[in-house]
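My structure is below; once you've seen it, I'll send some questions.
A protein chain is absent from this complex, but the other protein chains hold their places.
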Amino acid sequence: MGLTDGLRRFATARPHLLVVEGTASVRPRLAVERFAREQGWPLVDGPADADILVVAGRLEGPLPEYVDRLWEQLPGPRARVHLRGDDGSTRALLGARRILADIGYQRADIRRTTRRDADMGGMDMGGMDMGGMDMSGMTMEPADTPDPHAGRDMSGMTMEPADTPDPHAGHDMSGMTMEPADTPDPHAGHDMSGMDMPAGLAMAERAPDRDGLKLDVLTVPWGPVLTWWPAGLVVTTVLQGDVVQEARVEQLVDVDANRAEWREALADLEPAVAAAVVRLDALVRLLAVAGWDGARLQSQQVRDALLSSTGDVAVQLHRLSRKVLRSRTLRQMTTGVRTTREEDVAARYRRWLDEAVVAVDSGNLPATADEPHAVHLLPALLIGSDVAAARLIVATLELALSGADVRPVASV
Amino acid sequence: MESVIGGVLGAVAVLAGATVFVVNSMARATYSLLVSFLAVAAMLVLLGSTYVGFLTVVMMTVEMAIMGVFMLMYMMNPAGLMPMSMRHNTRGALVLSVGTFLVLSVGVFAVPWPGRQGKPARDVTYDLGTALMGRHMLTMIVIGTALLATMVSGVMLTSARGRYDRYGDELDRRPPTDPVRGGVGR
Amino acid sequence: MNIELFLLVAAGLFSVGMFGALSQQSIVMLMMGLELMANGVLLAGGAFWRLVSPGSPDGQVLLLVVLVVMAVEMAMGFAVTSAIFRARDVDLTDTATDLKG
Partner (left out) sequence: MLTFGLLPVSDQVSVVGALLLPVLLAGLAVVAAVASTGFAAVAAGRRVTTIELVGPLREGLRLLLVRRRTTLHPDALLWRIGGATVFVSAVLALAVVPIGDRAVVPSAVGIVWFNAVEALLWAALWLTGWGANSATGLVGGYRFLALSLAYELPFMLVLITAGIRGASLDPVVVAQSQTGLWSVVLMPVAFVVYLVSAVAFSFWGPFSQPAAGDAAGGVLAELSGVDRLVVVLGRYGWLAASAAMSVPLFLGGGSGPVLPDLAWQLFKTLVVLLALVAARWRWPLVRAERFAEIAWLVLLPAVLLQALVVAVIVL
């Protein structure tokens, strides 16, 4: 037992994190990203590869339901952390890691999920894969084993063990049956509006396309629970292959609250440094979406250094700027992907970097601001681009979409 | 031993071939056809024609992967799991094909096949190569020309856009307008 | 290795393919039938080469030709299907019969 426990702890020593943002998520998100980078805990792109679901900020409106649905897709062993404010994230994450290695807790978790699935009688269980589940945990015990972590109070945030009564348990059948047609969850499988078919699948509709073939279209929502994506943004796309034919945009979080949160996060910094931070933060996401992990991590380092005013930041920033601006591949891949204001994606990251460098070197604030009404511009920009280009375009509007376009603190 | 393996592969080939027209998922239909091809490729290797066998694997895997996409494009069922009955004249087809099979198999056993003449070359691939570049040069030329013609006419038939769409009415638009920009950076 | 085994399998493949080619409505499915028939020819060619006249490479040349025919058939089939589909929005043989004549 000692050996298995040891192995279990070793295997879960660096759990994979899936970070989801709610309202006022900036400080907890920055804290988690920093912790993950320094400790080597990977940030992952979807629930299948995640061990810990990290919720940053408040969940309001329809968001809790999305997060619960996402939570159900974590394969387990799994844990869930809810962070608000910027203190205590380290303790919460370490606590979640302990839960991962806690076999009693994880067995109870399986039992809960299994029982709830069984409660939904008359459903198709044929596709359920029970192979990897620990059957010894499936005995018919009357109640869940008490969770040792459930009652622990952590200041500044709450652990959300999964056995808090789930308000959606009775009707949330994601992963098991057809999604409601407008579920904006890219992880939930095909979501096809239109004619219902017996198997819970829908016949696709057809629509005109640029090749004149009128092929099938598929409604795929992106967000709000998506990595490297503006908090609370939902873009419901109609895809043909992977080309966006229609796009509808909603924002499920209060961007003003996020803006206030940004101000809070940047309160201790010089206005110019603050401007550099938000640009580097946006650059982190752009580089992540552009698929360059090396530069993304470097950019994260510089951002974190600026936030904590440590190290020789200017040198680091110059090194980053040189690396990114010199990359012919990145330029070649982003040139011509149109964003607003006659800028393409390549011009946009170049401007962000230049502005950040000027701000840090000379303390001058950027003269230009990114478009304030990005949300309204978005659909027109997305139509006709493929998923990869669409993600790049959304990433270039990051400042406005996530409320990071704060005016310098001095002017407030 | 060889006959046993050959028999098993043959059974796999035929059964997978029949599965194509039985399953109601387009992905499964396409990939059972691939299984049939791979079984035949293995039989060719068994027969000593390793080069052609491996070539069959390359060509057919690639072809089926692309075919799968076309199946999805034109058969309007992205889930691929919905039952489809896309047949017509099933009975006539069945009669004809069973008849063909009977005639062919009677032929297979009735015809006194000549015994083996000659021995295979030490390196059959080298043998094939020299034949193609020597005595059968004409075949090679025809194959090459046919493939080139196919590539050109395939693109022409498939593309909805011609050079006037790209370069404008005067053919002087530079760079051409394309729905997707390429990576060369023109 | 006896030639009958291989030829019997080839006949089986040819007949199954023929059933598909005759019975399927969709052009794409029909092409799968044709491919299967060519598959049978490929196998028969291989068997003849090895078990009747292994001394000369001609049999293998024939196999190459069959492979090329399969590739050309597939490429042109898809091209034609795309063209018809774009122009007429059909992918079924019955609805494209007026192409003849």
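The chains carry the letters A, B and C, assigned in the order they are written, with residues numbered from 1 in each.
Here is the rule we go by: a contact is a pair of C-beta atoms (placed from the backbone, for glycine too) under 8 Å apart; a residue touches a chain by one contact, two chains touch by 3 or more.
Predicted, not measured: the structure shown is a model, and the values here were computed from it.
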Contact list for the unshown chain, restricted to visible chains: A, B
Hidden partner chain, touching residue among A:Asp5, A:Glu38, A:Asp256 or A:Asp361: A:Glu38
Residue in contact with the excluded chain [from A:Ile52, A:Ala272, A:Val313 or A:Leu330]: A:Leu330
Residues belonging to subunit A that touch the chain removed from view: 7-8, 10-15, 37-38, 40, 44-46, 48-49, 51, 73, 75-77, 124, 127-129, 131-133, 175-179, 186-191, 199-201, 218, 220, 226-228, 239, 241-242, 287-295, 297-298, 300-301, 327, 329-330, 332-333, 386-388, 391-392
Where the unshown chain meets subunit B, residue by residue: 1-2, 5, 25, 27-28, 31, 34, 45-46, 48, 50-51, 54-55, 57-58, 61-62, 64-66, 68-69, 79-81, 120, 122-126, 180-184
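The criterion applied here is as follows: only the chains that are shown with their structure count from here on.
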Subunit A-subunit C separation of Cα centroids, rounded to whole Å: 49
Approximate Å spacing (C-alpha centroids) for the pair subunit B, subunit C: 7
Whole-Å gap separating subunit A and subunit B, where each centre is the average of the chain's CA atoms: 43
Per-residue overlap in subunit A, given as positions that touch at least 2 other chains: 211-213
Shared interface positions of subunit C, touching two or more other chains: 82, 85-86
Contacting residues of subunit B [partner subunit A, same complex]: 72-73, 76-79, 81-82, 160, 179-181, 183, 185
Contact footprint of subunit B on subunit A as seen in their complex: 190, 192, 197, 199, 201-204, 206, 210-213, 215-216, 218, 332-333, 335-336, 384, 386
Complex contact set, residues of subunit B against subunit C: 2-3, 6-7, 10-11, 13-14, 17-18, 20-21, 29-30, 33, 36-37, 40, 43-44, 46-49, 51-52, 55-56, 59-60, 63, 66-67, 70-71, 74-75, 86-90, 92-94, 96-98, 100-101, 104-105, 108-109, 113-114, 116-121, 124, 127-128, 130-132, 136, 139, 143, 146-147, 150-151, 153-158, 160
